[in-house]
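These notes concern the structure reproduced below.
All protein chains but one are shown at their positions in the complex.
The block that comes next holds chain A.
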Amino acid sequence: MSTQRATKNSQVRTRISQGSNSFQTSLSSWEVKQKSSGSKLNSSMEDSKHPDDQPEDDLQRAVKYFEKGPMKTLRSKDKILEKHLKTVENVAWKNGLTPEAIDILLNVALSGKFGNAVNMRMLKYMIPATLISEDSVVKAVSWLCVGKCSGNTKVLFYRWLVAMFDFIDHKKQIGLLYGFFFASLQDDALCPYVCHLLYLLTKKENVKPFRVRKLLDLQTKIGMQPHLQALLSLYKFFAPTLISVSLPARRKIYFKKSENPWASALHAVRLRNQGPFPEPLKLALGPVNVRFLRRKCNSHSIIPVVNSGSYAKEGGEKKMNLSDCLGGSSSLPLEQLQSFPQLLQNIHCLELPSQMGSVLNNSILLHYVNCVRDESILLRFYYWLSQTLQEEYIWYKMKNCEEGKEFINFLDTVIRAECFLQEGFYSCEAFLYKSLPLWDGFSCRSQFLQLVAWIPFSSFSEVKPLLFDHLAPLFFTSTIYFKCSVLQSLKEMLQNWLLQLSVDTYMQPMTSSPLETTLGGSMNSVSNLIDYVGWMSTIAMRLESNSTFLLHFILDFYEKVCDIYVNYNLPLVVLLPPVIFHSALLSLDASILNQLCYIMHRYHNNLAAAKKKELLQKAKSEFNFSSKTCKEFNHYLTVMVGCLWTSKPFEKGDYFDPQVLEKTGMAEYKHSLNLVHHPSLLSYAASFLLQESPEERTISMSSIRGKKWNCYLDYLFSEGFQGLKLFRTSSIRCSSVSQS
């Protein structure tokens, strides 16, 4: 409290010191006087003997005088009253009154301690120095209920309240009095001013059917008054369904420019407040964000608010608008659109938002925009998104922490919308092409990579210089985690491309991919993409010295690749590169081996399906699986079976010279890669044996053969080697073949 007082004091001091220096001495005594004022109060006569006293002192005394109420016994009452009124008036018009003084005086004016004329006069000089505290207003309003003040005072009070509305520090509690103010509409004299006040106060939640009914009743009673109309139009703005009366569409003069006794004083207050004055409460109508030209005001979101009924329409098609009004077949404002069924019902008469960017935050509108085939909608959205991304990114790079978060949030919203539509935006693609060459691979990493995943299908030869040539250097020089994230997003990109292509081929003719007019061309692009990722993964494996972690992500990618023919019904089978195959086969991680088995199983199924179809439609085979692919697959298969089952590794092909292997001195190298001795499975074999015969001191791996081999396999399957199981069913015809 004392610090508060101190700051207030200093404020006063600075204000006064601008005027005259002579006041300074007395100011320090303000506090003392105030404390002792209780005992001194009845000495008002005494005070008047000191005409040289300072105005602040006088004000203090005057306020106390009013607070105490008139001294009925004194004959010179009127004179004193007049003197005090003058004092306060002077200070008020010159510097304004402190919140405390206003609190007291407002209380006095409305409590009816003095006559009506005095009350009115006091209200007229109730000019704040800076702000008015909300509590004072609430207290004042409570006086209105006790019927102590005259109608005229009430009117003036409401006018004062409207004029001072923006100087009230908070409005939450005043908002709670909404019902009270609304009830005051009954009073004919008060009605216009109460309307104005309500116009300023009304929020969406205040608009209730019973209030609407009341207002309409009032309108039939007193006619179409501009103030009522104002309030009604505001209600209609918030709840268009509740009000069916047609109101003039354009805004006109609702509140007369009444003779405002505070106009000049308000101007002064405004000037005074221009520095530290907190941002005033926005008008209820049309929240406008001035955020073009770098934001002076923060806190506004990047995405515009959904707003139908653009000015352009209002201005340009005036006549149509009028007939719309008369016909009553007005279109549905977007603010009201809340559910998908509602969208379906009104799809023919939907007003598009005035700013297309606003659809980003509204999933129902996204639906709509996505299904209408109107180029201008897409272009508007394209331009908005492109420019916003471009400009926000520049600001993001200027490294302001808050704004940085804002940009990331914005990107997240865009990505959510893309996921929702299952479609990439052209703007994002263009943005990536522009910004990737300058990207450090660090800022907004996750967002950038997700955007990459949503790049729509296009010819690989075109995308490569724009995307991959910039992504690859970052990929090779960054950490393993970055490599994994890139692979992950490329996997998603492949999946999106495949989905898009499979839908396109299903819905012949292919309209949305003009860049590749034939299926063969599209398949070529996909296969180039896969090859490129294969090349990247091969190098990455060497750079990261065969990291298991990285290999998981690579195999995840190939899990998509191996299933293209069956899953997406697209004629393409691309095998995984030898380096990846062998790294996976010789990996020390059992789950990698399992994953490889699964992938080989899927390849097998895809190739088999392709071959079958080829046989069926020999005449119209638009695509020939090269025999090279089949040969290569068979080779991989032989190697796998040779290693894992038959213990005859690398017999065919020229990977290794068997003599080199023999030279290593490993006596039984041939067995060392089968399902029992494979480095990644050794521990499984051991625990299998221990489970079989727990008492055994020494276990012999080579004992797993014959029937036990099959038991061992069952054990492995039960341990979750589903890939291996599938691989066995599709590739090993006779399970006993292994036993030699």
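The criterion applied here is as follows: contacts are C-beta pairs under 8 Å (C-beta built on N, C-alpha and C of every residue); 3 or more make two chains touch, one makes a residue touch a chain; residues count from 1.
Here, contacts and distances are computed from a predicted model.
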Name the omitted chain as UniProt records it, choosing among "Centromere protein L", "WD40 repeat-like protein", "Translation machinery-associated protein 20" or "Ribosomal RNA-processing protein 42". "Centromere protein L"
Consider the whole complex, including the chain that is not shown, and state which of A:W93, A:F180, A:Y382 or A:F482 touches that chain. A:Y382
Looking at A:F165, A:F181, A:F460 or A:F581, which makes contact with the chain not pictured? A:F165
Touching the left-out chain: which of A:L218, A:L334, A:M356 or A:V369? A:M356
List every residue of chain A that touches the chain not included in the displayed model. 162-166, 196, 199-200, 230, 251-258, 260, 262, 266, 270, 279-283, 286, 288-293, 296, 304, 307, 310-316, 318, 354-356, 373-376, 378-380, 382-384, 386-388, 390-391, 426, 429-430, 433-434, 437, 462, 465-466, 508-511, 514, 517-518
